[in-house]
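One chain of protein is taken out of this complex; the other chains stay put.
Then we have chain A:
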Amino acid sequence: MTDPVLPPIGMLAELTHRCPLQCAYCSNPVELLKANREMDTAGWLSLFEQAADLGVLQVHLSGGEPTLRTDLTKLVAGLARRGVYTNLITAGVGIAEGRIEALADAGLDHIQLSFQGAFAATTEKIGNAQGAHEKKLETARRVRATGLPLTINAPIHRHNMEEVPQFIELALSLGAERLEIANVQYAGWALLNRKALMPEREAVERQVQIVEEAQERLRGIMTIDFVTPDYFAIYPKPCMGGWARDAFMVAPDGAVLPCHAAATIKSLHFERFGDWDLARIWHKSSAFNAFRGTDWMLEPCRSCERQEIDWGGCRCQAMAITGNAAATDPACIKSPLHARMGTLINEAMETAVSDAKPDAFTYRRIGKAAEPIT
């Protein structure tokens, strides 16, 4: 390591893996943890104290569905006491009356609400949950009534990509400040369901045009953050803004990871909060130091002028597609394996044409037997 390790700014807290939805692209690991593995209230509060001491300024409370934690208001209050900015990432289904108001009173700063489709039928099909869309609309109204800023998150794939214009209209009508058009990242459940989710190249190109036009038209009215589909890209995403550089995540059982998919890199070992304190994990964990900075990089990253722009891309994608977590993310045009991305797109398209039931997802469920992807 040549550069000093800086304090982390952001933390993603996956409070639970329980969720009322079963989206086939969930970013949680394929092996989901049951409720009895979840860290208790005191554990999370202690972790949040140490996170604030370490320099964390923003905590994203996620899951699974974080509102399934009955202690969520207490957790938010604990963070607010320390001046940490809190962002609740919710599916907005089954939130009890008065809960959002209580969270706002406890000091919650912002809510990000997901929509699986711009129409009820799509939302219900993708999440495999009846009535989900109506409940989400109601949640959005209640969020706005409390005065909390609202971001709508739309995870995009083959089955809802044509709804992008309607997603934009929906977010506008709900009074959202921000809309995230986030093309699905093929890790976790999405990797398992890649063939059923991968979009067509032409549809991706149309989507880019629609989003760019809307970003221009809606300047100062609503921000649209666009997470592009990296299988179709030239350069990779700077995943996490660089491995263990300014953010980390915590799994429901207190395991601390550099990113939410890092457990797919089987050679890494992750410490659990409680066994180690957070500062020690951030500075000393072998998993955090494995791909920190640029010293670990191989060619073509090693001599690339973009190494501190892309940070080598996604380690988990490098692992999934090249079999080597230290390789250049194959989303990069400079990767010798870049052509494999095109092959994978084509294979998925052939499945879409040949398969009689192209929509057959392996829905996300706890305890569901699923073969690990290699």
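Here are a few things to note about the model shown:
The definition used in the following text is that contacts are C-beta pairs under 8 Å (C-beta built on N, C-alpha and C of every residue); 3 or more make two chains touch, one makes a residue touch a chain; residues count from 1.
Criterion: contacts and distances are computed from a predicted model.
Entry comment: the absent subunit's protein name, as recorded by UniProt, is "Pyrroloquinoline quinone biosynthesis protein D", drawn from "Phosphate-import permease protein PhnE", "Pyrroloquinoline quinone biosynthesis protein D", "Small RNA 2'-O-methyltransferase" or "Methylaspartate mutase sigma subunit". Residue A:Arg219 is the one among A:Lys34, A:Arg219 or A:His283 that touches the chain missing from this view. Looking at A:Arg178, A:Arg206 or A:Arg306, the residue that reaches the missing chain in the full complex is A:Arg178. Summary of contacts with the chain left out: across A:Pro20, A:Gly94 or A:Pro149, the touching residue is A:Pro149.
Considering the full assembly, A:Tyr85 is the residue among A:Tyr85, A:Phe119 or A:Trp276 that touches the omitted chain.
Listed here are the chain A residues that touch the chain not shown: 7, 9-10, 53-55, 57-58, 60, 83, 85, 87, 109-110, 112, 141, 144, 147-149, 151, 172-175, 177-178, 219-223.
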